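All remarks here apply to the structure that follows.
All protein chains but one are shown at their positions in the complex.
The chains carry the letters A and B, assigned in the order they are written, with residues numbered from 1 in each.
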Amino acid sequence: MAGIVGYGSYIPRYRIKVEEIAKVWGTDAESYKKGLMLQEKSVPAPDQDVITMSVEAARRALSRAQIHPQKIGAVYVGSESHPYAVKPSGTVVAEAIGATPEVHCADFEFACKAGTEAMFVAYGLVCSGKIQYGLAIAADTSQGAPGDALEFSAAAGAAAYILGTENVAVEIEDTYSFCTDTPDFWRREYQHYPEHGGRFTGEPAYFHHTLSSAQGIMKRSGTKPEDFKYAIFHQPNGKFPMLAAQKLGFKREQWEDGRLSPTLGNTYSGASPMGLSAVLDKAAPGDLILLVSFGSGAGSDGFILRTTDRIKDIQGKAPKTKQQLDCAKRYLDYGTYAKFRGKILKAD
Amino acid sequence: MREVAVIGIGMTKWGECWQKSLRDLFVEASLRAMDDAGLSQIESLYVGCMSGGLFNGQEHVGPLMADYLGAGPIPAVRVESACASGGVAFRQAYMEVASGMSDIVLAGGVEKMTDVDGSEATYALGTAADQEYESFHGITFPGLYALIAKVYMKKYGITNQDLASVAVKNHAHGVKNPNAQFQRAITVEEVLQSSMVADPLHLLDCSPITDGAAAVILCPMEKAKSLSKKKPVKILGSGHATDSIALHDRKQLEVFASATIAAKKAFSQAKIGIESVNLVEVHDCFSIAEICALESMGFFAPGQAGKAASQGLTALGGKLPVNVSGGLKSKGHPVGATGIAQIIELVEQLRGEAGQRQVANARIGLAQNMGGTAASSVVHILEAC
Partner (left out) sequence: MFPAKIWREFPQRYRLEAAKCKKCGKVFFPPRLVCNACSHREFEEIKLPWEGTLVSYTIIRTPPSAFSDQAPYAVGIIETIPGLQITCQIVDADLDKLHIGQKLLLEFRLIQKDGKQGVLCYGYKAVPIDAHNS
């Protein structure tokens, strides 16, 4: 059965606390901490972007997969913050890991769903036998406008998955997709920061699609919440994935390991794939895992995965996600953060 | 090979010469050198200039200077070897006269560095390093010499005060040089309190951005007396050597192998020993550079030059006066002109015309000029006649 052969994640070392942002804009930090369950978020260094984090995550996935990069037949990068508007991120990644030139390469964009979209397509190609291995990367360095609610959550991180049919560490048992046209969040061409529909992003967008996708894949596969050891949901903040899990009937111990957002923030395309990487870091052979992404606009991809005996062999071959999340953090003041994120610019 | 003498010297006042252009500076220095020699015509021209292109948007500097010097259709060429451009231009002129090809050759140097702002100047100077594997990563020249300083300080246990003493000593010399950019004394405390440029190098450990030009006239020794009334100064030896362009390709960062080899060649040609040298002009683009250059040429054993300035050994009146002109540090460092100005200092000293800076009984002087992190070194030994 096809599935994940290797995986890797990358989180920048820099962080900013919710209080630090709230202090500047006169907002109530507690409403974000309690209401949205956000404490702090990762911040990319000025020399980090979707491409650099994707390369690092991909190199870690390769360390775990232990395959020759020339055997990778597809490199897909899903993000809503590709450094170039025109010119693929994927070619840089493919070149950097040594997968070029006989490789199919594409960048995906579907708000926060671009990452699982890349996984979905790579998985399909691997299943069809068109390629031996496919590399799917989910990465973002998203931005919230200064003072906007999104500024408290928009974070940076990447997760990479190598899919294949040999030496599989995590079998993919089923996939599902649920999609409608729901304009809850968008960014027009040439605009720096996204716009959103406020509370419209909740019930009709996030919850409707996420819950429908989760229910759809469970129905199709004949599974129930109690069958899963772990469930991971898209996590724009700390609260939404918890509510989604609760509505579906999942217990805290099933979803808390895959919910990184309280201290990571929202890594957009990277969010649920990074949650999966944290779960894989500690999963035992035979664990059943539900992965449900969400992308504004709107849609949700569902995956049912099951770890094999090989998971134990590869967990230690690259830095673990929680370790990156919890250790060697470097806190920023708002001024430095604003400089790092290009919100303020040095005069020419 | 013919013996060659320097019969004319001339330089501009160095500093921020806002009203003077690249060509103004060079022609002014050249005319002074020709006047000093008492000559109105030259046969050939070498112009040391590192980056007329990046500093002034001007390449093809050779004919420009020949034209504005009114020298007629003589051969004229720019010589580029980064900060060693002047020293190498001098060597080219020396070889042309020595070979018998020409009798009267002008070797000059010029750099007009204040037509760009500080970060652009830093970029232009950085092109002397490996552009793709050093400069690409954001290292600057102060940065490269700081890498050398860090290693030297750890290896030999010298302090920031010892480094600063080199700058203090050279400023003390520069006070006595009317052409110097900074004719003022500084203290160790001032050096250590000046802003950090690239740790451990402070602003006052670094040579400045300077506009300036310098020129000398060379002729065959046998014709020196008939061509000029000036007391000739003989070129005893000339050595030129190169090393890896990138500092990281060196086994020992603090050893300037190009200076070692260039000095060895110059001494071998001069047929004199190192103990015969009465004064030295070395390329102190940074305080650490003077220390490493002196050791690399054999004036001090490894690790011994680090405290030489602190101990007063290299000051005017000390055991071996080093950079009595004020060095690049105080006199200024218009990069293409520096190597020529070093020669001018030796000539003034060997003629006995250095005034307050005069080294007593100076008979033999050595000048060491280098480019990059000593990827180029050129050494000349001159003798009073």
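The rule we apply is simple: a contact is a pair of C-beta atoms (placed from the backbone, for glycine too) under 8 Å apart; a residue touches a chain by one contact, two chains touch by 3 or more.
The structure displayed is predicted, hence computed values, not measured ones.
Visitor: Tell me which of A:46, A:147 or A:198 is the one touching the absent chain.
Guide: Residue touching the absent chain, from the options given: A:46.
Visitor: Mind pulling the chain A residues that touch the left-out chain?
Guide: Residues of chain A in touch with the missing chain: 11, 13-14, 45-49, 51-52, 55-56, 59, 83-84, 92, 95-96, 98, 319, 323-324, 327-328, 330, 339, 345-346.
Visitor: Which parts of chain B face the unshown chain closely enough to count as touching?
Guide: Chain B touches the chain not shown through residues 118-120, 122-123, 126, 132-140, 142-143, 146-148, 150-151, 154, 195-201, 246-249, 251, 253.
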